[in-house]
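Only one protein chain is missing; all other protein chains are in place.
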Amino acid sequence: MAKVVGFVGLGAMGSEMVRRLLAAGHKVVGYNRTRSKARPLLDAGMEWRDPPRALAQAADIVFTMVADTEALRAVTDGPDGILAGLGRGKIYVDTSTVSPAASRTLAARVAERGARMLDAPVSGSTVTVREGRLSFMVGGDKADCDAVTPILLDIGARVTYVGGHGQGALMKIAANLNLGAQMLAFSEAMLLAEKGGITPELAAEVLLNSAIASPMLRYRGPFVLREPEEVLFTVNMMQKDLLLALEMGRQLDVPLPTTAVANEFLTAARAIGLAGKDFAAMYEALARLSGVLR
Amino acid sequence: MAKVVGFVGLGAMGSEMVRRLLAAGHKVVGYNRTRSKARPLLDAGMEWRDPPRALAQAADIVFTMVADTEALRAVTDGPDGILAGLGRGKIYVDTSTVSPAASRTLAARVAERGARMLDAPVSGSTVTVREGRLSFMVGGDKADCDAVTPILLDIGARVTYVGGHGQGALMKIAANLNLGAQMLAFSEAMLLAEKGGITPELAAEVLLNSAIASPMLRYRGPFVLREPEEVLFTVNMMQKDLLLALEMGRQLDVPLPTTAVANEFLTAARAIGLAGKDFAAMYEALARLSGVLR
Amino acid sequence: MAKVVGFVGLGAMGSEMVRRLLAAGHKVVGYNRTRSKARPLLDAGMEWRDPPRALAQAADIVFTMVADTEALRAVTDGPDGILAGLGRGKIYVDTSTVSPAASRTLAARVAERGARMLDAPVSGSTVTVREGRLSFMVGGDKADCDAVTPILLDIGARVTYVGGHGQGALMKIAANLNLGAQMLAFSEAMLLAEKGGITPELAAEVLLNSAIASPMLRYRGPFVLREPEEVLFTVNMMQKDLLLALEMGRQLDVPLPTTAVANEFLTAARAIGLAGKDFAAMYEALARLSGVLR
Partner (left out) sequence: MAKVVGFVGLGAMGSEMVRRLLAAGHKVVGYNRTRSKARPLLDAGMEWRDPPRALAQAADIVFTMVADTEALRAVTDGPDGILAGLGRGKIYVDTSTVSPAASRTLAARVAERGARMLDAPVSGSTVTVREGRLSFMVGGDKADCDAVTPILLDIGARVTYVGGHGQGALMKIAANLNLGAQMLAFSEAMLLAEKGGITPELAAEVLLNSAIASPMLRYRGPFVLREPEEVLFTVNMMQKDLLLALEMGRQLDVPLPTTAVANEFLTAARAIGLAGKDFAAMYEALARLSGVLR
């Protein structure tokens, strides 16, 4: 495939995704707010394009992977934004987690430029990307999804087309609400074991090799015992996603009892000063409520 | 190993465990309240012993796998019970899910008979057993755990010694509280996707191939779409385990927010007539609260 | 007092408040989006002023009592809005329930006009106003609060100064989060009694004469048995307030467990088609979850 792939947002996830693209032989042009983070990728063959408009002009397909709606607007809008560089024949794929409404609005603006957009958020951590097991849930036109699927499969292992614009975003939000509830339930189990006299290490070992051990828990559960070296998904970021879920629950009239409870424990984690920690810090909030002080 | 293995409780799980023992070459003597269920195992080489006392007399190591504390008492107590057949040198391994207190009481009574007991509940479904991936969490004396580990590894793949009598039971209860919360959160995600316009089949496919897909969800999640042919773990059985967890939470002073919420949705599932269905029926309770009637 | 009192927002609450002002001998000029609703008040001596700018010009003190932030902006902003008619020496008192941030922003804009603003939300229903028992929680400058207190006491019975701009709004939101939790707990009690064989009428009688009977429950509890003739505070309006509370909880890092749960049951009430009913309809959502169909 002789197409040029553009990639905006070279954080932990974005960088790993670009590495996969480069490894598959794609020509990749990249942009990141902080250029220094792009150094390793430039060494690996990626080319720099600045501003995002120029990147969009240079690429046939443009990816974004950024933190939230605000960060997305910063790279898509304005005279230097991606939108200004899009035109007929180009496909823009947003892999960030934003609200379906924000994604639909953006898709309409992309269409006004004659280009097409897909919302294609992902499930998995940087480890998942590295192992080639990332999965995409895609919203937009089916034909566009089919068109980019080969490139998505160069990054990950699974592409599921779930419906029109914004449906990929909805699906991702639905998936992510489970993260909070699973982590809080895991914390309950850990504290029950600990206060019952089982060492945390042993309890984690048993739980993370049992029927409840989702990939997320196998990855993040150990952070309850010791903080990760690099924090990639904070309490604040997890709460952002749960708030999106709760907002969708209200819009679609779906009560979300475990999501609502988990969200309050993220607030508690923030209250005790852990907003910037990995969201496994929910454990610390419950531990405090259990009278456990490490 | 020339030891005779006794096995009381030949339901879905027990039967699969006995099959593994037979396949590993053990001589197995078995007993079940309803003898007809033992037919296939007898055909496969298991010998029948009746009553449990006789089985315990005939075996070097005795296993039980029954539904709850009451069922356990029915096979351990009285003149025909397992206890009456135990004596010096024998090891009794209970793999059921009962309260730590009940398990400790039983261990003391076993000790009075000169025998030793281990609580060794398991994590996994019949599928897990069949695939040889069952894991045991063991409470009791370390030496006894070491002694039976080879036999446990003929049944499953992992044996973790977690502490004294009752600690295996505690660990199992801690693990199982996650089941309820994970299933309720999964139901929230399914309903959010459905009411947002994504087909349930597609939503399940995405969710069960994402970072939240624990072995339990991969096994049980599809039951939300269609009921299993055979129901092995009902709403009532799941609630029994959550009640054990909530009871331990109170004893050990650990608040269990997601467990408490999930438990109320099991009550709801019972209220709408689904007590005997697989506990994936929590989904139906939440669906009703979402105005969704299938 | 020879001052002219302006009142914008002549719905159920506003109308009763104006009646109290008229009864106390004040000259009142009024405005409402729908003029026809003002008829009875005009008959009672209120004068009409249109648009809100003209009302603000004619009055020494201006009150607003509207549904939400959006409705507030509709009467305060633009060339015909209240702000345009405010000037030095005038005091503007908003008795609506809006977010503290919205209230603070408005107070700043009022100050730019040389006037002063107070946020003074109220606790109580139309019945409370009629009985002269309304209470105000006031935010803003203490001197301004003192200045308007005599007029507030002509409407109600109690004025509590709680702090700077927005603090009255915060206090109101804090008070109102209790409404949802109290109504849901009351519904739990009603259903427990009903399914246990006690008639709903008898159960309500006992509960509403017991230690749990807050003024709100004494007023609204009977709506569980039969809908009110006129719905003054809907499921949607209650949820608006709980969402303000949950938003403040996140801003101030206070977990709000019962508020979060009650909020999900308001979503459930909406899901089963009761968005426009009195928020006692939470009972119906829980009833459905209990398998009770009236």
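The first chain written gets the first letter, and so on, giving A, B and C; residue counts start at 1 in each chain.
Assume a residue touches a chain if its C-beta (ideal position, glycine included) is under 8 Å from a C-beta of that chain, and two chains touch if they have at least 3 such contacts.
Remember, predicted model here, so these are calculated numbers, not experimental data.
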If I consider the whole complex, including the chain that's not displayed, which of A:G114, A:G276 or A:G291 touches that chain? A:G291
For the chain that's not shown, point to the residue among C:G11, C:G45, C:G78 or C:P257 touching it. C:P257
Of the listed residues C:A175, C:V235 or C:A281, which contacts the missing chain in the full complex? C:A175
Considering the entire assembly, which residues of chain B contact the chain that has been omitted? 239, 243, 249-250, 253-257, 260-261, 263-265, 267-268, 270-271
Residue list for chain C contacting the dropped chain reads 100, 123-125, 128, 135, 137, 158, 160, 162-164, 167, 170-171, 173-175, 177-182, 184-186, 188-193, 195-198, 202-203, 205-207, 209-217, 219, 245, 248-249, 252-259, 261-262, 265, 286, 289-291
Touching the missing chain, which residues of chain A? 257, 261, 268, 271-273, 285, 288-291
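Going forward, only the chains that are shown with their structure count from here on.
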Among the chains, which is located farthest from chain C on the basis of C-alpha centroids? B
Count the C-beta pairs in contact for every pair of chains, then give the pair with the highest total. A-B
Centre distance in Å when chain A and chain C are each reduced to the mean of their C-alpha atoms: 40
Express in whole angstrom the distance between the two chain centres, defined as the mean CA positions of chain A and chain B. 36
Whole-Å gap between the CA centroids of chain B and chain C: 53
Going by the touch rule set out above, which residues of chain B reach two or more other chains? 257, 261, 289-291
